[in-house]
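Left out: one protein chain. Kept in place: all the others.
Letters A, B and C name the chains as they come in the text, with residue numbers starting at 1 for each one.
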Amino acid sequence: MFANLPYYTVVALTIIGFATVLLKRNLVKMTMGLNILTAAVNLLIIVLGFRAGGIAPIYTMAPQTEMVLPTPQALVLTSIVIGVATTALLLSFTMVIYRKYGTTNVDEIRELRE
Amino acid sequence: MQMSKIVRLSADIMYPFVVIFGLYVIMHGHITPGGGFQGGAVVATGAALVIVAYALHDVKAMIPKVLLYLQESMGLLLFIGAGLAGMLLAFPFFFNWLANSGSLFGMPVPFGPNPGELNTAGFLPIMNIAVGIEVWGGLTLILLYMLSGVGKEGY
Amino acid sequence: MISPFIWNNAVVLTVAVPLLAAFLCPLIGMFTETGRKAWVLAAAAITSALALFTAWKVYTYGTWVYVFGASVPNLTVPADSGGIPVRIMFEVDAMSALMLVIVAILGFVVILYSTMADDKRSGKAGYYTLFLLLIASIIGMVSTGDLFNFFVFFEISGLASAGLIAYRVEKGRAVEAGLKYFLVSTLAGIFMLFVIAILYGQYNALNIAMIAERMQYTSLDKLALVLIIGALATKAGSVPMHFWTPDAYGLAPSAVTALLVVASQASLYGLFRMTFTMYNLTLNAVTVGWILIILGVLSMFVGVTMAIPQKDVKRLMAYHAISQTGYMLLGVGTGLAVLGNVAMMDAFGQMAMEGGIFHIINHALYKGLLFLTAGAIIYRVGTRDMNKMGGLGHKMKWTMVFFMIGALAIAGIPPFNGFASKLMIYESVYLFNPVLAIIAMVVSILTLASFVKVFHSIFMGPQLPEYEHVEEAPRPMLWAMGILAVLVILFGIFPQHVVNYLITPAANALIDQSGYITAVLGGV
Partner (left out) sequence: MKRNLTILLLLVLAGMLLVLAAGFHYGTPLVSDMDDYFIRFGQEQIAANNIVCSIVFDYRGFDTLGESTVLFCAVIGVSLMFRRFLGGEDDADE
């Protein structure tokens, strides 16, 4: 069980994130759910690139040359910035909707539509 | 809704050090862990520090929005320009002809662990700087716009 | 006569030019207003010209592979890497070239429609910047050969279209539609990241050709297939996850909606690329083919039945867009279902796929035309509610003609392009399974019925007093609609030429996976 613990953490985070997005009615909580999901996927990609006993793939003052896989770290860098951009846009949508309808609850917004 | 004098003074004192550390992370991206995005984000926290300490209209006076748009577009232009530079010499897009070329940032690197030399890695430092400027301007603009939307009633 | 610079790098310039133009758009916007319009129009024109040139070159010289950052553009596999592609590469084969043709036509027409026409908007710099970024992202999605690069462009198209949908901020519903669209797009992107992680974990490759070559269809790959079909079908707007389409298409500015249709088709292209090129015969074609067929039939039926009671003209057209996507899924799904045995493939599978792919370009043309006409009407009349309109035919002659062309094309009436592709789908699907063809025909009749109602309620009837002042749509809008109408008629009258030159190579490019792989791994 503990050998593959990171993968089970990914499964747990995905379930929590996906449940939050689907079940929660508040827009801000949905954004949090999406962030948990992005964190889960980033964790999965990083963990795929780990090699037992490897160090970070940087040659400056490197104690050894047995290194971890570098490509997942490059992919996750991109994915994190996309996560920031997504959260910024989602939150600004939520702010505008809150200003317009006075609520961030998805069901109430549906009723308030003119 | 300005913060107290103490907070504003300490923000003024702290701001240069945050920016310098951010620029260090940007500039040394190809040697130590870090790079354009991480450095740009660190510098943007400096801008966030100032925004929190001062009220919005002071910050708008301090950082003109036009400058941020200029900064953002210049960063992106430098980045795509570095990419297109290869095409001018009949190389494909994004070819790094500066590396190992002896000119700017062109020093070769001995194989294996070494203390690291700033003047290496061809277009990498240039792209790091470009992305650093772009992220700095971009994140600050996002903060300013989202802050401007707070507290005003009606639409 | 074309300079070697363009000859060698056109496929990259199609993405680089709109990106460059988008980066400079906010700056130019600060000084001159007409300067920005000229800048955006010039960028759109150059991009379309480059895209058409790239498509022409691919159709005449075969698949074009362009590696980013290598010393030579076609150095796909570095010398000492033991035969693995390490860099990102664009791989434009006949199917991507067809999608490039669609983006070239629609991109230019939509920019022409919006730059010259409505200028009482605020925040125009941001509007046109996002427009150029959306065009660049669709071109990138369509021509890339790298899985993670497809995901990055997928996210750019999601972000850009969410910003454009929520453009009319003062109308709260547009922002809500933008939020709904963006939530669905981000969820689809996260599931696509899961697929990339699984495939990278197993094959340590991000290049589509490399993964296709190493694919062994383990249980993890089945999981990846389910997730990728779910993610891309959601973005393409097929039924189980179609709830964002009516809001997004209905509330966005009309020029944006015409381009959103192309963005959804780019996701559909991604779905076909993953199933045909990446998995091909390793997946058991019958079940996955039937999954696509069921998605198609559901989309067709639900789309039309939901469209009939609609009052809002753009929501009605949005539901029709869902039902037309069903036709494409049905056609190509049938092709996938019989991919295994050659006999059925020659009998009708090839024809079904060609029908489905032909329907993609036809749908882009006439749906773009319909949305632009709806935009012209709303631009003049101000309301989207069909019951309040009436008797507009007296004043808006040209718009009425264009609307008729679009409506007849979508219903599949002979002289227009809709008929050509639908006939191909009917004939081939009938051989495969008669019930499906009958459903397709019934849906086509319902489409005609609903558009006759729309035509009557908008254009026919007496001249309404409150629309006295209404006059014809502005000239540039008519030019934009004219281009699309001419193409709809041309494709309808000469379908055989279009099929032979554009569609058959695209269908063959999708079917033969080995050609795609040797273009990357074979060539040095």
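Going forward, contacts are C-beta pairs under 8 Å (C-beta built on N, C-alpha and C of every residue); 3 or more make two chains touch, one makes a residue touch a chain.
Since this is a predicted model, take the numbers as computed values, not measurements.
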item	value
Chains on display which the left-out chain touches in the complete complex	A, B, C
Chain not shown: contacting residue from C:W39, C:F53, C:F108 or C:Y167	C:Y167
Listed residues C:F148, C:Y269 or C:F432, member touching the removed chain	C:F148
Of C:P73, C:G107 or C:G140, the residue in touch with the unshown chain	C:G140
Residues belonging to subunit A that touch the chain removed from view	3-8, 10-11, 14-15, 18-19, 22-23, 44, 47-52, 57-60, 65, 67, 69-71, 73-74, 77-78, 81-82, 84-86, 88-89, 92-93, 95-96
Sites on subunit C contacted by the missing partner chain, in the whole complex	19, 22-23, 26, 29-30, 33, 68-69, 78, 80-82, 84, 86-88, 120, 122-127, 129-130, 133, 136-137, 140, 148-149, 152-153, 155-156, 159-160, 162-163, 166-167, 169-170, 175, 194, 198, 201-205, 214, 218-220, 223, 226-227
Where the unshown chain meets subunit B, residue by residue	29-36, 60, 65, 69, 72, 75-76, 79-80, 83, 93-94, 96, 99-100, 106-109, 111, 114, 116, 120-124, 127-128, 131, 134-135, 138, 141-142, 144-146, 148-149, 152, 155
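As a working rule, only the chains that are shown with their structure count from here on.
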item	value
Category of the chain touch graph - line, ring, star, complete, other	complete
Gap in Å, rounded to a whole number, between the CA centres of subunit C and subunit A	29
Centre distance in Å when subunit A and subunit B are each reduced to the mean of their C-alpha atoms	23
Chain centre separation in whole Å, for subunit C relative to subunit B (CA means)	36
Sequence positions of subunit C contacting 2 or more other chains	169, 172
Shared interface positions of subunit B, touching two or more other chains	155
For the subunit C and subunit B complex, residues of the former touching the latter	5, 8-9, 12, 16, 19-20, 23-24, 26-27, 30, 66-73, 169-170, 172
In the complex with subunit A, residue positions of subunit C that touch it	148, 152, 155, 159, 162-163, 166, 169, 172-173, 175-176, 178-179, 182-183, 186-187, 189-190, 193-194, 196-197, 200-201, 204, 206
Interfacial residue positions of subunit A with respect to subunit C in the complex	21, 27, 30, 34, 37-38, 41, 44-45, 48, 69, 71-72, 75, 78-79, 82, 85-86, 89-90, 93-94, 96-97, 100-101, 109, 113-114
